[in-house]
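Complex shown without one protein chain; remaining protein chains in place.
Naming follows writing order (A and B), and every chain is counted from residue 1.
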Amino acid sequence: MKNKRTLFHIVKREALPWYQAWMIRGAAILLALIVCSLVTVMVTGLNPLDLYKSMFYGAFGTERKTWVLFQKLAILLGISLAVTPAFKMRFWNIGAEGQVMAGALACATVMITLGNKITSNWLMLLIMLVVSVAAGALWGFLPAFFKAHWNTNETLFTLMMNYIAIQLAAYFIIIWEVPKGSGKIGMINQNTRIGWLPYIGGKQYAIIIILIAILTVLLHIYLKYSKQGYEIAVVGESERTARYAGIKVEWVIIRTMILSGALCGFIGMLLAGGTDHTLSTDIVGGRGFTAVMVSWLAKFNPIVMILTSFLLVFLQLGAKEVATSFYLNESFSEILTGIILFFIIGCEFFITYKIQFAKSGKEA
Amino acid sequence: MEAVRNAIKMEGITKRFGSVVANNAINLELHEGEILSLLGENGSGKTTLMNMLSGIYYPDEGQIYIHDKPVTIASPKDAFDNGIGMIHQHFKLVDVFTATENIILGLNEDGKMNLKEAGKRIKEISQKYGFEIDPDQKVYNMSVSQKQTVEIVKVLYRGADILILDEPTAVLTPQETDRLFAVMRNMQKDGKSLIIITHKLHEVLEVSDRVAILRKGEYIGDVLTKDADQQSLTDMMVGRAVSLNIDRPMPVDPQPRLEVKGLTVYDELGVKRLNNINFTAYSGEILGIAGVAGSGQRELLEAISGLYPIAEGSIIYHNPKTNKTGDLAGKDPLEIQKAGISMAFVPEDRLGMGLVGSMGMTGNMMLRSWRKNKGMFLDKKEPERVANEVWKELEVVTPSIDFPVRRMSGGNVQKVLVGREIAQDPAVLMTAYAVRGLDINTSYTIYNLLTAEKMKGVAVIYVGEDLDVLLELCDRLLVLCGGQVSGVVDARTTDKRQVGVLMTRVGGKTNEK
Partner (left out) sequence: MLNFLVTFIPRAIMQGIPLLYGSTGEILTEKSGNLNLGIPGIMYMGAISSVIGAFYYETFTPKGMMNPVLAVLIPLVCCLIGSFLTGLLYCFLTVSLRANQNVTGLAITTFGVGFGNFFGGSLIKLSNAEVPAIVLGGTSGYIKTTLPFANKLGWFGQVFLSYGFLAYLAIVIAIVASYILKRTRTGLHLRAVGESPATADAAGINVVKYKYVATCVGSMIAGLGGLYYVLDYSNGIWSHNAFGDRGWLAIALVIFTIWRPSVSILASILFGGLYILYLYIPTGTEMAIKEIYKMFPYIITLLVLIIVSLRKKREDQPPMSLGLPYFREER
């Protein structure tokens, strides 16, 4: 008789100590970097050492580059933080792109329409903040409302909301374009600098970095030590348990998505008022989606997110440098990002499960 | 006499899940053309063993023979190929499909898929064995018994000559059970071999030719049904004569605590689940609730705790501290808590409803207490204290109070849940199937805890499935049938048979002539 016994079984692991889990993740990243450099070497013919030099230069080469790195890190981290409360609740919000856009659009609207009327920059910033946060919150509220009451699929809902926000922005960009027909708004309030986030010590991005650092700590505390954070964790685990414990699940879903959206709106304001000083349809540039991955890779832990977003931003800027110096296309960085992501996504399996090979002893 | 031929022979079958041995070196035979009962307590490994015949699990050790030929069953398909069909306790049906679509699912007959032709064959099979089935009905429109019929026809359609039924009667009314047994006998006459998994002794005696008994993953032995009676089977099943010997003191100064009046509820589909329920739960007594599974027990407890929408009726609570009364109907769990009503509830679905699986004991203790302190931050001290107390006093086996409860064993999970609910110092304590799946020792721990609560003056409501336990643990029994109260009896003076009769009488009206 032929024994077609399966060769191996997949078994859930007993708890893996945290350091082993991180060792597996580290190994995956290392492996991914090796593959990335292989790909790059194949495409460019560069020797790997020069490649890393070039990448490092792209990220930290000059003071300006370093500031850009930290600015981009802060923005990506900010969006990742924003989507995290919803994810902990197992609400698959892939609409950060649209929620940030809504915030940026609202912020630009205030800067443009009130730019001549308000002279106090602090008042201006306050209005910008309120309006941006409200716009982001609205974009978060709508899918949550339908999810909470009719269980409408939130992934698809938030996806559609992205494009509605982007088209809305496109509409206003044409209305406000300067000069007419250019399809661009140009720097808003370039002369008065009304509505621009203040420079600290002459550094444009310092304030953004500080604000995001504060946000990271606050969100960490919120999720881990606050009652609302506890509610989010319970709802994410089991809605029935939440109801049993007297938690109003619908309200928690809506409240959390308003928070997520509001934080996204806040990031939108940092983009329009702090880094770009203008509005364009690719101001978010896909970071709403990247943030989903950053947050997930960090297991929804705000502190770990600093590392994951750093990894992605470093890669992005480094690859850009390599691409530019070889007259290649900038999209090269997305290929490398993709490769890294595949490895990290794949390695989670080996943390949760182990493969047991069948014992061949007792047969025959 | 002809030599007995084996339809199935299992030899030295062992299956482990992690460190738990679910089946240990089991030897089991099913003779051709017989009905074999596989008897055992909850958690004795019956279903696991059968799942290895149906290809759901793969044995770690041992050999299976079908009609005396050694076979390897690595997948459900292998099982079908060997003529084995299993009817699972949880039906494996696709809700949006029709009966026919479900029945032909997975088959690779030659030629085009022809639903009409298949429907005709299904009708033929139904007539042959005495089923009633509409081939074009969607599964989501079916009753439980109809779904079970689809499952049985499914395996017959595949030409199975060995059928395994996993606790088929747990969800059926007595009439439906009778019909099922008739069908089983028809199949036996047709030369099929059947295994029925159950833990109901009278059914074993009624339907089977032979009984095989499992206990805690071990094969105990077999006995011909004609040589067996309830007593001998019970002895084999539990390993010692069942005299439960649950300590049952008389209630002290019972006062009305919870008065349920005219309670009626409907489910999402608009089906009446509870119909005009009336009863009073007294302090210092254990009120048992008996009934066939699905008679409205879950709905009743959830309605009282504010988790199930109430259509009509009232639930009057007598507060022992203030001597005031208030109506709970229409309040949600939060409002009930805020009204100062201390009610504890141990739900049936422990990890899906009572606990948060990914959190440790501390996080789970918090589930009842996190609102109590002021401010927006959590107080972890008090829950930690409670967690440590429960850990120590109930002897929960866990490496630490932060170890995720999902990874604990079933008995320890239940200790955490019951421990937390009792720690609330409730005035009313409701438990649903509190000992389901637990070993005897842990079950007794739970019984003692409940009795201790009763002696403290708590009104305990105990929903159970084991009549022996209900009759020895509780002071009074409320019997539910089809969403109605069919009787309230004194547990000390009633016997099992009387309760059994009530369990099958809708609204107290008898079905018999």
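The definition used in the following text is that a residue touches a chain if its C-beta (ideal position, glycine included) is under 8 Å from a C-beta of that chain, and two chains touch if they have at least 3 such contacts.
Since the structure is predicted, the reported quantities are computational estimates derived from the model, not experimental observations.
Residue in contact with the omitted chain (choice from B:Y65, B:F97 or B:Y266): B:F97. When the whole complex is considered, the residue among A:L126, A:L156, A:M187 or A:L218 that touches the unshown chain is A:L156.
In the complete assembly, the contact with the undisplayed chain comes from A:V43, out of A:I24, A:V43, A:L114 or A:V249. Residues of subunit B that touch the chain left out of view are 17, 54-57, 75-77, 79-80, 88, 92-97, 101, 104-109, 112-113, 138, 140, 154. The chain not shown here touches subunit A at positions 9-12, 43, 92, 94, 146, 150-153, 155-157, 159-164, 167-168, 170-175, 286, 289-290, 292-293, 296-297, 326-335, 337-339, 341-342, 345-346, 348-349, 352-353.
The working rule: only the chains that are shown with their structure count from here on.
Subunit A and subunit B have CA centres that are 45 Å apart.
Subunit B makes touch with subunit A in their complex at residues 18, 58, 60-61, 70, 72, 74, 305, 307, 332-334, 336-337, 345, 347, 349, 351-359, 363, 366-368, 370-371, 376-378, 404, 407. Those residues of subunit A whose C-beta lies close enough to touch subunit B in the complex are 1, 3-6, 9, 11, 14-15, 225-230, 233-234, 237-238, 240-241, 243-248, 359, 362.
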